[in-house]
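The complex appears here without one of its protein chains, the remainder shown in place.
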Amino acid sequence: MTDKGKYLPWLAGIPLGLLLGVGLFTFGYARGHSYMTDDPAACANCHVMNEQHEGWIKSSHRAVAVCNDCHTPPGLIPKYFTKALNGFNHSLAFTTGGFPDRIQITGRNARVAEGACLKCHADITDGIASARHSNESVDCVSCHRNVGHAH
Amino acid sequence: INIFERKQEGRNAFFRVVDLDDNTDDPAVWGKNFPLQYDSYKRTVDMERTRYGGSEAIRQPASDRDPRDVVSQSKIDEDPRLKKMWLGYAFSVDFREERGHAYMLIDQRETERVKQFKQPGTCLNCHASTYTFMKKLGDGDTFKGFERMNQMTYAEATQGVKHPVSCIDCHDSQTMQLRVTRPAFIEGIRNLKGDQNYDPNTMASAQEMRSFVCGQCHVEYYFKGDEKRLTFPWHKGLQVDNMLAYYNEVGFKDFTHAESGAPVLKAQHPEFEMYSQGVHARSGVSCADCHMPYKREGGMKISDHHVRSPLLNINRACQGCHRFPEEEIKARVEQIQGRFIESRNLAMDALMELIDDIKAAKAKGATDAQLKEAWAMQRKAQFFIDFVEAENSAGFHAPGETLRVLTQALDACRKGQLALKAL
Partner (left out) sequence: INIFERKQEGRNAFFRVVDLDDNTDDPAVWGKNFPLQYDSYKRTVDMERTRYGGSEAIRQPASDRDPRDVVSQSKIDEDPRLKKMWLGYAFSVDFREERGHAYMLIDQRETERVKQFKQPGTCLNCHASTYTFMKKLGDGDTFKGFERMNQMTYAEATQGVKHPVSCIDCHDSQTMQLRVTRPAFIEGIRNLKGDQNYDPNTMASAQEMRSFVCGQCHVEYYFKGDEKRLTFPWHKGLQVDNMLAYYNEVGFKDFTHAESGAPVLKAQHPEFEMYSQGVHARSGVSCADCHMPYKREGGMKISDHHVRSPLLNINRACQGCHRFPEEEIKARVEQIQGRFIESRNLAMDALMELIDDIKAAKAKGATDAQLKEAWAMQRKAQFFIDFVEAENSAGFHAPGETLRVLTQALDACRKGQLALKAL
């Protein structure tokens, strides 16, 4: 989980207009409109998402969960807010190339993804969660490392 | 807000059949509300060996002197070097492989270390459900109760307890949250952190608590002073080097070696300390993750309260994180353990030679002053070897640290033997 903040000082030096321009360019170039859908292929439009896409295709969750089931929170507004935020971040990173080869999930998105497990598995995990403070989440992926795709 | 109410919001994971309170120490009563956990808890009576762990059921006729008809194998018979290392101490009389939690109280009551030697109430801290007993002795204050229990004789104190470690020792009866109940652990972890206000029960993460509850017992300890206060020597850190430095500083010895005359230490089950040096602890993996892995029961996941060797349960204990076949995982563990055994044997043989050499030097009339250096080396080597030997995972919890400690021990044996060369 990397700290997005380390790119910020550098970003601050760039006029916002340019940012938006670049973002919009990528949005068009990478068929941005397709991200309004839930089709995983849309994510894989970006070849840098290929690894997760390939992993997902082989995963137990292929039949039951698409990328957005795990990477966006429930609820229409939060969902599209997250998509917009990520869409912007990813487009920008993709265009400027300022991201590591082995992509690391950010803190906020990690919490979204963790929360997503509970969207479907709240019942079965009720018991193990009930003996804890409600603010103590369980790091599901620390044990289920291959769910969704390899982590 | 208790465990039943909280879940009303969603689905009710558990059904309240009986009311529990902070004095209910009988696990069978808790088991009415939590039958799945209780069923698995009871299975700690099972005995099954792994290559270096688990335990072997040795049948014996129950007698007046020893009512147990099944015990585990004797380690001092299996490896006489242990006996020699402990000559002059109760451990050279009786020391067995440890087995499941169900046996902890009876195994303590019936060991020759209790029957042939006078022991204090302190022993009970880790061998029984003492929470309610301590509360009673201290009029509600477990720290006071702890002090009183330590100062009783074993014979007296053991009358006050009935069960092996029980639900109430690890759980809050209302919320079922994990909690530590042992004053010795709370004092130990405070000394370790150098913060006398640290309170694990409110300040530790849930994941930490999944190891802390075990760290109340699976640790190195000594009885401090005349009050026989149970103390974890963590003041300088959790590594064996830190503990030796602590014991040297306070001038403590467990016994005087009967053959060599050296003032030596006995190490006991430092699982928590060694685990803390390993890559699993660094990765946030807790004792419960491996020894109480989740288990699916119907539509629920529960923690397997059948605490045992994970090698008897590889699928749940390891394969979630490690995608290799069971046989391969077992082979990895045994490779790690095999390296430990090989190096331990070298060090242990060297220690035997050192003891013989000191004995011979004494016989030839060497003075205490002349033996000082060799004694110091025996003290170090013996404590280091005993530390990784008493640690019950045969090196698995921290493979690298275990072997590092053995290189230190071997070097101490070497130096001890050379210190006698001139004599």
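A and B label the chains in the order they appear, each numbered from 1.
Keep in mind that, in the parts below, a residue touches a chain if its C-beta (ideal position, glycine included) is under 8 Å from a C-beta of that chain, and two chains touch if they have at least 3 such contacts.
These figures come from a predicted structure and were not determined experimentally.
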Residue among B:N23, B:S283 or B:T367 touching the omitted chain: B:S283
Footprint left on chain B by the chain that the document does not show: 279, 282-283, 324, 328, 332, 335-336, 339, 342-343, 346-347, 350, 399-401, 403-404, 406-408, 410-411, 413-414, 417-418, 421
Positions on chain A where the hidden chain makes contact: 1-2, 47-48, 100-102, 104, 141, 151
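One rule holds for everything that comes next: only the chains that are shown with their structure count from here on.
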Chain centre separation (chain A, chain B; CA means) in Å: 43
